[in-house]
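As C-alpha cells, the structure follows; a few thoughts come after it.
Omission of a single protein chain aside, the complex is shown with its protein chains in their original locations.
When the chains are written out, they are named A, B and C in that same order, and each has its own residue count from 1.
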Amino acid sequence: MVDSNLVQQSGYGDDEYSQQAVELIRQQTNNPSASIYFVSGGTQANLAVISSVLRPYESVISAATGHILIHETGAIEATGHKIEAVQSADGKLRPADILTILEKFEAVHMTMPRLVYISNPTEIGTHYVREELIALARCCREHGLFLFMDGARLASGLCASDITFPDLADYTDVFYIGGTKSGALLGEAIVINNPALQPNFAYTLKQRGALLAKGRLLGIQFKALFTDNLFFEIGAHVNRMAAKLVVAFSQLGYSFLTKSSTNQIFPILPIQVIQELQAKYDFYVWQKIDDQQAAIRLVTSWTTQEAVVDQFINDLNQANEQALVHVTVASK
Amino acid sequence: MVDSNLVQQSGYGDDEYSQQAVELIRQQTNNPSASIYFVSGGTQANLAVISSVLRPYESVISAATGHILIHETGAIEATGHKIEAVQSADGKLRPADILTILEKFEAVHMTMPRLVYISNPTEIGTHYVREELIALARCCREHGLFLFMDGARLASGLCASDITFPDLADYTDVFYIGGTKSGALLGEAIVINNPALQPNFAYTLKQRGALLAKGRLLGIQFKALFTDNLFFEIGAHVNRMAAKLVVAFSQLGYSFLTKSSTNQIFPILPIQVIQELQAKYDFYVWQKIDDQQAAIRLVTSWTTQEAVVDQFINDLNQANEQALVHVTVASK
Amino acid sequence: MVDSNLVQQSGYGDDEYSQQAVELIRQQTNNPSASIYFVSGGTQANLAVISSVLRPYESVISAATGHILIHETGAIEATGHKIEAVQSADGKLRPADILTILEKFEAVHMTMPRLVYISNPTEIGTHYVREELIALARCCREHGLFLFMDGARLASGLCASDITFPDLADYTDVFYIGGTKSGALLGEAIVINNPALQPNFAYTLKQRGALLAKGRLLGIQFKALFTDNLFFEIGAHVNRMAAKLVVAFSQLGYSFLTKSSTNQIFPILPIQVIQELQAKYDFYVWQKIDDQQAAIRLVTSWTTQEAVVDQFINDLNQANEQALVHVTVASK
Partner (left out) sequence: MVDSNLVQQSGYGDDEYSQQAVELIRQQTNNPSASIYFVSGGTQANLAVISSVLRPYESVISAATGHILIHETGAIEATGHKIEAVQSADGKLRPADILTILEKFEAVHMTMPRLVYISNPTEIGTHYVREELIALARCCREHGLFLFMDGARLASGLCASDITFPDLADYTDVFYIGGTKSGALLGEAIVINNPALQPNFAYTLKQRGALLAKGRLLGIQFKALFTDNLFFEIGAHVNRMAAKLVVAFSQLGYSFLTKSSTNQIFPILPIQVIQELQAKYDFYVWQKIDDQQAAIRLVTSWTTQEAVVDQFINDLNQANEQALVHVTVASK
C-alpha cells in the first residue's frame, strides 16, 4: 500500500469519480467520443466554451434575454468577444433570427458570427422541442455556425420536451448539463460533441481558472446525478411542482409573461397580491407590467416539497381574495 | 416556516457559513474591515486579484519561479497584463529586486510596475520571515506598489516562520489563504486589507466566473479550518512530516535544491535511487542536476500518516544501500 | 548645427508641429489644461479612450446605431468591455435613455455603466444642439457617468448647430476631432477635458499600437486644420453641398430616413431611380424600406465640387422623370 499523499495526486479531473461520470454521460448521450469536462459554474462554462470556440474577430449570436447578455457581468466581452443580440419574445432562437443577423453582416467592418448560443430552458421558462432544435442545427450547419446549448436548467428542459440526450449529441456542437441548479453542490458538465472543438480545451479551462485541483468533487456530483435516473427524477419533480403552481394561478384567472412547462414560471399578479405574498415568501419581481401589475418569477427546485407548494397556493388564494375585497372597496 | 426553495436563495457568498468564515478570518487577522471572498482555486484567485488591482498598462513583479509565471497557462497575461520576472535563487523577492525592476523602467514605452506578487511559501519550498516581509512591504509602499501574497500553502508557511496573520493584515495589501492544499475540498480565501482595493471586487469575481452560486460550499471549508485551530494543526503536521524526511535525506548525506522548512522539499538524489523509489512511490522529478543526479519534489499533506513517512524512509535507506553497492561494483 | 539624425529624434508626438497643433486646439476649446493626443483613425481613438476610462467590469452606453456597435469589428469588446445598446430612432441619446439603462442595472450580476458614448453628428446624419448636450452632460454628472463624444465628422456637426468648441470642453469629459473625414490625410485629435482621465493616457496609446513614431505627420494635419479657420470652412462647405442635395430631393417629393443638416443624407428613393444613379455614381444603399424603395446614403466631402453636385441633381431629375414614365406605363 502506497500512501497517495507523499505523491503527486491525480488531480485536475483525472480522478476515478470524474472518469466514471464521464462514462455515464457518454452513455446517456450515446456519444462515446464526446469530450467532457466539469467546471464549477455556469458563467465559467459559458466563457470557457465561447472563448475557446471563437477567433478574436468572431462573435456569438444570442437571444436578447440570454444569460450571457444579461447576468454574467460582461464575462463574454471580457474574453474579447461581441455578442449579437436578437430580440425574441419567448427567448428562443429560430432559423429566421440567424438569417437576419447574417444578412446584415458586412465583411471586415463587422465581427463574423460563428457560434449560436441558446439556453434550454430559456431564462424566461420556455423550452425547445425536438423539431425546433433540428431546424436550428440545420440552419447553423448550412451557414458554418456552431451551435452551443446552455443547459444550466437542462433537467427541467429535457423533462418538459421530446428532446433526448442523444439528440443533443447529434444536433449541438457543444452543450453543458447544469448540476448546480439540479441538486448538485456545484458543477456543470461541458460536453463537446464536435471533434473540431475538442483539442486543447483543458488549456482554456486552466487559463481561465476553471480547472479544479480536486476535480473529484465535481465528478462525484455528476456520478450521482447519472446513477439511478436521479437527474431525470429531479427534472420531473421540479416541473411537476411548477405545473401545480401554474394551475393555481390559471384557476384564479391570472396570465403569464411566458408560457412555461419548466421550473421557472412568470405569473402576472396585482401589486397587492405580490405584496401579500412577499410578506411570507422571498421571490423576484421580474418585470413591471403597468401601475397595477407585475410579473414575478417563481422557481421550483429538487428540495421543493409538495406540502410547501400547497401552502403557497393557499396563501395565494387568500391574497387573491383580499385583493378582490380591496378592489371592491376601492371601487365603491 | 417558509421553504427556501420556492424563493430566491441567498447565494453567491452571502450565506450563513460564508459569513461565519469571514468573521473567523477577520478575527484571526485582527482586521475587522478586511474584505474577504472565497473562490475555488489558486489560479482563479491570482487572476482575479491581479486583474482587479491593475490598470491595463500596469504590470506585476514576480520571482521567475512564481506560480503565475510557470504553472497557470498564461492566466495573468490572458487578462491583459505583463509579468516582470526577477531571477531569484530561493524564489523570494527582496527590496533590491524591486529596485532593479524600477530602475530599468522607461515611461510610456514600458508597462508601469504596480503590484508585487510573492508566494509564501514559495514554489520551491522556501518561506519568508517577518523581517523580510516588513522590509518588502516598506519598499513597496515607498514606491507606490501594492503587495500581494499568494498563500496557496500558507498553513505550512505560517507554521514555519514568525509571521502571523495580523502581520499579513499589516504588511500586505491583499493575500489569500489556501484551502485546497490545506485539507479543504476546495477553496481559497482572498483577504483584501487595503481599502482602496476593496470596492467592486465581487464584479471581477462574477465576470471571471469565480462566483459560486452555492457559495456556502466554500464557506463551510473555511469555517472548519478556522475552528479549533485546525488550520495551524494541519500546517504543523505537514511541516513535521516533511522535517522527518529532511533529516533522513541529510543523514544519508544528500543535499537539497533549496533549504526548506515547509511541506515541499527538493532532495537531490542519484538517478538510481530515484528509480528505486519510483517503483513504489509516484512523485515529481523537478530538475535534472547532472547525468547522475536530479532533484525530486516531495510534498506532505494533512493526510500524510507518520507510518507512511517511516516506511518511505526505510525504502529510501534500502535504495541508498543498493546504490552504494552498485557504485562499488561499478567502480571495480 | 547638430544633425538630428545621429541622435534620438523627438518622436511620439513631442515634435514641434504636434505641440503647435495642441496649442491651437487648446485655444479653440478655451481649455488650456486639456490633454490632447493625435491618433491615426477613429476606431483607434474609440478603443483607446474607452479602454482607458473603464475598469474591466464597467460598460459603455451607446445608441444602437453607434459606430462602436456597428462598424468597428468588435474593437471595444476586444478590449474586454460590454456596450449597452439603446434603441434610438434618430441615433441620439437623451437623459431618458440613460435612466432606462440605469434602472435595469443589477449590482454584481451586470456590468456597471460608466461612460456614455455619443457621435456628433450621428452615424445617420442627425446632430446634437447645445441644449441637448447640456441636458445629457447634467444627467451624466448626476449619475457618475463620463460623457465621450465621437467627433469623426465634428466639422460638419459644429457647423450645423449652436454647439461651440468651448461647449465641448465644458460638457464632455473627452471628445475627439475627426481629421480623416475633414480633409486631413489621416488623424483624429483626442481631447481629454476631465483631469481625472488625463494621467497615463499615453501608455494606453502605446500599448494599443496607436502612438506614431513620427507623430509630426499627425500634428501637421491638425495645425493646418486649425489655422485660418480651415476646419470650419470645410464643415460649412460639406454642409452646404449636402443641403443643396436635400433641397433637390425634397422638391421631387422624396422623403428622408432621418432629418439631416450635416454632410450625410439618407433620401428614400424608388429602386429604379437608385439603379439609374448607380450607373453613374457609386454610393451605399443604406436600408431597404419596402419592395419598391430604399434609403441611400450620400456623403459630401471637402473636395466635393459644386459643379458635380449640380450634375448629380440633373441626373437625379432625369432618373426621376424616367421613373415616372415607367410608373405611368406600368400602371396602364
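Worth a mention:
The rule is simple: a contact is a pair of C-beta atoms (placed from the backbone, for glycine too) under 8 Å apart; a residue touches a chain by one contact, two chains touch by 3 or more.
Here the structure is a predicted model, which means the values were calculated and not measured.
Counted over the whole complex, the shown chains touched by the missing one are A, B, C. Considering the whole complex, the residue from C:G74, C:G91 or C:P121 that touches the absent chain is C:G74.
Among C:R26, C:R94, C:H143 or C:K206, only C:K206 touches the chain that is left out of the view. Among B:K82, B:H143, B:R240 or B:K259, only B:K82 touches the chain that is left out of the view. Mapped onto chain A, contacts with the missing chain fall at residues 12, 51-52, 55-57, 79-80, 108-109, 111-112, 200, 202-204, 206-207, 211. Seen from chain B, the chain kept out of the figure touches residues 56-57, 59, 70-74, 77-82, 85, 106, 108-111.
What chain C contributes to its contact with the hidden chain is residues 2-8, 39-48, 72-75, 78, 180-181, 185-186, 203, 206-214, 217, 280-284, 298-305, 308-309, 312.
Note that in this section only the chains that are shown with their structure count from here on.
The touch graph of the protein chains shown is complete. If each chain is reduced to the average of its C-alpha atoms, the one that sits nearest the average of all protein C-alpha atoms is A. Shared numbers divided by all numbers used gives the overlap of an interface; between chain B and chain C this overlap exceeds half, so the copies present the same residues. Within chain B, the positions touching two or more other chains are listed as 203, 206-207, 211.
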